[in-house]
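One protein chain is absent from this view; the other protein chains keep their places.
Coming up: subunit A.
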Amino acid sequence: QAGGATQHSFPSAAATMQFMLLFSRQAKLRLQKWYVPLSDKEKKKTTRELAQTVLARKPKMCSFLEWRDLKIVYKRYASLYFCCAIEDQDNELITLEIIHRYVELLDKYFGSVCELDIFNLEKFLLAREVQETCKKNVLKAMEQADLLQEKTENVYHSKSFTGCKKAY
């Protein structure tokens, strides 16, 4: 590294997510989204390590952690922990608010959080980047998609999915 104060020569795009995990207080993984290629083994190890570290932290502690060469930004919602990995130069606070907006969207649209839902939130986050920050626009896009659906049979509510990751 060259000397000098101004050596952040490779700025990334402020909050480029490496991955996002959602796990319960019992360390059960509820949701995962990986934006970097990792082997399954590596993913499992990462998840286990992070859940352990994050769950061990006390309520008033700060929401940021150094972990390997990444920064972890986490936040607890009821019994669920959202946990994002960002790069060293990325903005922690804005990441915290990405989590919050994510939760708001999940809440607003689904009523409750479901494992499969994350795929439909590409309107908000795509290719590691925030795409659309306006809540109304994201929801509008998602509702438009819904309108295209054929109306058939009985309504199958998304909540049915919620419990599908059973613990044995």
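Rule of thumb we're sticking to: contacts are C-beta pairs under 8 Å (C-beta built on N, C-alpha and C of every residue); 3 or more make two chains touch, one makes a residue touch a chain; residues count from 1.
Keep this in mind: contacts and distances are computed from a predicted model.
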UniProt name of the unshown chain, from "AP-2 complex subunit alpha", "Aldehyde dehydrogenase", "Protein YIPF" or "Ubiquitin-like-conjugating enzyme ATG10"? "AP-2 complex subunit alpha"
Residue-wise, where is subunit A in contact with the chain that is not depicted? 1-15, 57-58, 60-66, 69, 89, 91-94, 96-98, 100-101, 109-110, 114-117, 119-120, 122-123, 126-137, 141-142, 144-146, 148-158, 160-161, 163-166, 168
